[in-house]
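Of the protein chains in this complex, one is absent; all others appear in place.
The block that comes next holds subunit A.
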């Protein structure tokens, strides 16, 4: 096991330094009485210090999925204090102060122990239908079980990996498990950077030619990468590419395989359930999804849409969980994914519940009714909105212009949705076109965008 756990540019952060900082923050936390602590930090290293310190002090961590103010405000109602690079007025902040006088003996051996003594709860938040972020509480033991399974499932590529690189955030379960917990538990170095452009990954690998890496990517990044694959020149340095957070198109994964001789490992799961299944498409047709060890599944008939996936898993407390994913059974351990049964969508890996967004829109004083949906006929599938407006909105249209009204509604949504989740196109009507049966016909709405 390496003595180094994080890399920050050329700087190496050792286990002993990391553990010392965790210990120092633990001391700060011990001086407070707070039980439920909201944690947001975009820097993975700083995040990890707080994360471990809080869990080791048996505090309950609340993890917001983004740092939009309304999201933070909502979640802060369930918290006693907060930590990280955000600012909240309604609850106190626990400030990280580092005490440089702490001496830990054999801190490098402490690393595995760090995990053994974790015993607390983490609450994740994700988009639900209620208009409020949906809270999912998980005991740390389930996360630990899951990383053990991930480790044994992906033993070969991981054991040959020096460094983990990432394009995803650790505030979500995929990033937390794969970018932070898995590498730390098994002694793989974490590059403390979120890559935006593949050019930056290429530059890093060229400067570190002897290093083999595992890339944690999102389908959104891989989709753009294959269009101009600048990682070809450094392809031998990749041990493995993981893709998760949303569906990866088969043509993207096969093109990537053709370009780099590496078929990405796709992981399917959800915040509620943890990882469910995985696959690696290295043939000319898509492979079926294979369950992780220990998971069992059923298919449950759902209206006339097909069958929903129901699982039991060692990675969650509930005995079984009925997902909103539609599947087709292949055998006891394999299935094909067939889409969703509800109005939750994934757009560039951001989970959005359309109901939730419509309710948020209707709360705006200028909106009577709202309908949002995915439009597939443009260059990239995008979210669009059809809005029934009132006189307030009409005045804005009249005094200013359509863009001004778009901006007005976008600003409203930004209080709780990330920019990337906002509708790209807007249509304003006096009434939504309900038919005689009181239904909105999807085709009629789509025509508005032709």
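We take it that a residue touches a chain if its C-beta (ideal position, glycine included) is under 8 Å from a C-beta of that chain, and two chains touch if they have at least 3 such contacts; residues count from 1.
Here, contacts and distances are computed from a predicted model.
K.L.:
Which listed name, "Carbon monoxide dehydrogenase", "Na(+) H(+) antiporter subunit A Na(+) H(+) antiporter subunit B", "Hsp20/alpha crystallin family protein" or "Acyl carrier protein", is the one UniProt assigns to the chain that has been left out?
P.N.:
Spelling it out: the chain absent from the display is recorded in UniProt as "Acyl carrier protein".
K.L.:
For the chain not shown, which residue from A:203, A:255 or A:432 touches it across the whole complex?
P.N.:
Only one of A:203, A:255 or A:432 touches the chain omitted from view, namely A:203.
K.L.:
Which of A:224, A:296, A:363 or A:439 touches the chain that is not shown?
P.N.:
From the options A:224, A:296, A:363 or A:439, the contact with the absent chain belongs to A:224.
K.L.:
Out of A:127, A:171 or A:193, which is the one that touches the chain we can't see?
P.N.:
The missing chain is touched by A:193.
K.L.:
Considering the entire assembly, which residues of subunit A contact the chain that has been omitted?
P.N.:
193, 195-197, 199-200, 202-203, 206, 220-221, 224, 227-228, 348, 378-380, 382, 401-403, 406-407, 410, 418-420, 422, 424-426
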